[in-house]
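All protein chains but one are shown in place.
When the chains are written out, they are named A, B and C in that same order, and each has its own residue count from 1.
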Amino acid sequence: MAKIVAGIGSSHVPSFGPAYDGRKFEDPDWKPLFDGYVPVREWLRDTVRPDVAVVVYNDHGSDFSLDRVPTFAIGVRDIYEQADEGFGTRPLPPVKGDADLSWHIAKAVIYDEFDLTVCQEMKVDHGMMAPLPLLFSHDPDWAVRVVPIVVNVIQHPLPTARRCFRLGQAIGRAVASYPEDLKVVVVGTGGMSHQLHGERFGHLSETFDRRWLDLIARDPEELCRMTHEEIMAAAGAESVELIMWLVMRGALAGGAVERKHLNYYAPMTTGMGLISLAAA
Amino acid sequence: MAKIVAGIGSSHVPSFGPAYDGRKFEDPDWKPLFDGYVPVREWLRDTVRPDVAVVVYNDHGSDFSLDRVPTFAIGVRDIYEQADEGFGTRPLPPVKGDADLSWHIAKAVIYDEFDLTVCQEMKVDHGMMAPLPLLFSHDPDWAVRVVPIVVNVIQHPLPTARRCFRLGQAIGRAVASYPEDLKVVVVGTGGMSHQLHGERFGHLSETFDRRWLDLIARDPEELCRMTHEEIMAAAGAESVELIMWLVMRGALAGGAVERKHLNYYAPMTTGMGLISLAAA
Amino acid sequence: MDEKKDGPQAGLSDWGIPGTYIFDHTRSRVGFELNKLAYSLTDPQNREAFKKDEEAYMARYGLTEAQKDAIRRRDWLALTKHHGGNIYYIYKLGAATGSGLYHMGAQMRGETYEQFLETRGAKGAR
Partner (left out) sequence: MDEKKDGPQAGLSDWGIPGTYIFDHTRSRVGFELNKLAYSLTDPQNREAFKKDEEAYMARYGLTEAQKDAIRRRDWLALTKHHGGNIYYIYKLGAATGSGLYHMGAQMRGETYEQFLETRGAKGAR
């Protein structure tokens, strides 16, 4: 049977891309970010050894337009190309999917009363690609297969924080009912505090971010009670994408969790957080 | 406050289109169908007098492709053009929408944990257009504004019958919270028994259809317990779109209902059913 | 019909309803390009292009040779049973090739059009 063995929360800041591709690992302004990922990447590679990563992210107007905005979508492909976000694409191999597992999850979760949009065509943007190479090796090919879960955090009304947590719980049940022996890690991406528009551009809140990093492990119920307004007022309009971490947390909710790693750095306009949780 | 005043269940057989446009009202093979709609149309026009119709239908590969299949979608436009289903379009005015009410419903229902896909671009096919002119006058323009709700009944996994009923309940709550004084009718379309592929093409079941017409008014809970397999085995693979009638029934579920009209006719390959329910 | 002898192809699901090929993910995956081609025929210009040169039109989509062949033979049963065609999409291929739904259905049943109509109650309602 498939089993969820770990959860990761990670920012997906676009600037990770050029910094990573430009190998700025020792650049003093980037080192605090990249150093934080090293123990998590090694832990995943050497201890957790997942076969599949369920990656919860949002598209940023790269592959999904505003014509039709799904609240929740799932990719059901065996391969995902990168979306062109306006600058061309990055020198990374295409993401490997797991169509069989994706369809299994789609079926289980839809029958469990979550109203997914099922995508046989889909490209992935920095929401997935910013953190993915920091977490998993990709040379010559990706070390994990990916099941992408896409959440609308762009056009309000967004799903509630609690609904995201519940989607995670449903994904947890779906994975547990998959007959193949697979180790699955769930990655919730986005945030932390940031605002990218208006006179309030650049707003940060380390206080909020630290509180989130504490509660996501210890008391996700308190985060589920937060409204979009509360999150946006405290941590910036675009920080609301943090609700995607609750999908990850919900997927782990069946058992106890242990926090393994924590990193936080806020050099420019986004709180860059990283947390890893082991399923007990 | 807006109020749901009536519910309609109606087949949406494509051949209604050419028969209606060709004015075959007195053709002996069509008369039993068209005659059934007359009292319902008059009741709606003279007694119910709705401002808005929430029309629950499915797209048949006309405007939605299989690239991305939403389980539930809502149109949020002020106007909906007809989709070209392979033969051009019918001589009918474009459907009038109500973007304000649509967005209100989208917001209320998403916050109520239904994961809609919100469509600012959308064309409508025979799923809506087959019954619409049989129910509402359109000369020179439509007598009602429409809020379209699109359900995936094409690519399994489909939403469960119970989930459809619950979506209807959520739509009912959403309409009841709209501040404008509007009378709203909900139209569930599709079915009844039919199968359009395989060696079993043409399968009909008047027994199943009559039972459905009875239970949809009297005991929708029993219909909510039906699986897709049960419905398809009894009434044909394509009859499963009848689950869309449960969205309509759910929207009425708050109060008692009274069955006003009933018609049934099965001349060719589809059970053509019509029912009207008044909210008490 | 002999389900044992000519049931769903390997990899396609069997929901246990005779003569019925439920359009689930197994068929949607196999038929993705086929249904995409059929969907494209909702555009009148594409219909003209298809009618003018079916082979060239089919070459624009990644169909298998067996799918192309079933289109050439207007084999509606094979398209929905073996090749992942969804009837609502395949119907657009019928329209573009001059086959009405009831002609398609008679063929899927293994009957002539006239034989099929004899099984209906009010044949005029079509």
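As a convention for this text, contacts are C-beta pairs under 8 Å (C-beta built on N, C-alpha and C of every residue); 3 or more make two chains touch, one makes a residue touch a chain.
For clarity, every value in this text was computed on a predicted model and none was experimentally measured.
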Chains in view touching the one left out: A, B
From A:D27, A:E81 or A:E258, residue that would touch the chain that is not displayed: A:D27
Per the touch definition above, residue among B:V13, B:V40, B:V56 or B:V76 touching the missing chain: B:V76
Touch residues of chain A, complete complex, unshown partner: 14-15, 19, 27-30, 32-33, 60-63, 65-67, 83-88, 154-157, 195-202, 229, 232-233, 237-238, 265-269
Contact set of chain B toward the excluded chain (per top definition): 76, 99, 103, 106-107, 120
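Quick note on the criterion: only the chains that are shown with their structure count from here on.
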Which two chains share the largest set of C-beta contact pairs: B-C
Whole-Å separation of chain centres (CA-atom averages), chain A against chain C: 40
Interchain centroid distance [CA atoms averaged], chain A/chain B, Å: 38
Distance from chain C to chain B - Cα centre to Cα centre, in angstrom: 26
Multi-chain contact residues (two or more partners), chain A: 106-107, 120
Residues within chain C bordering two or more other chains: 25, 28, 32
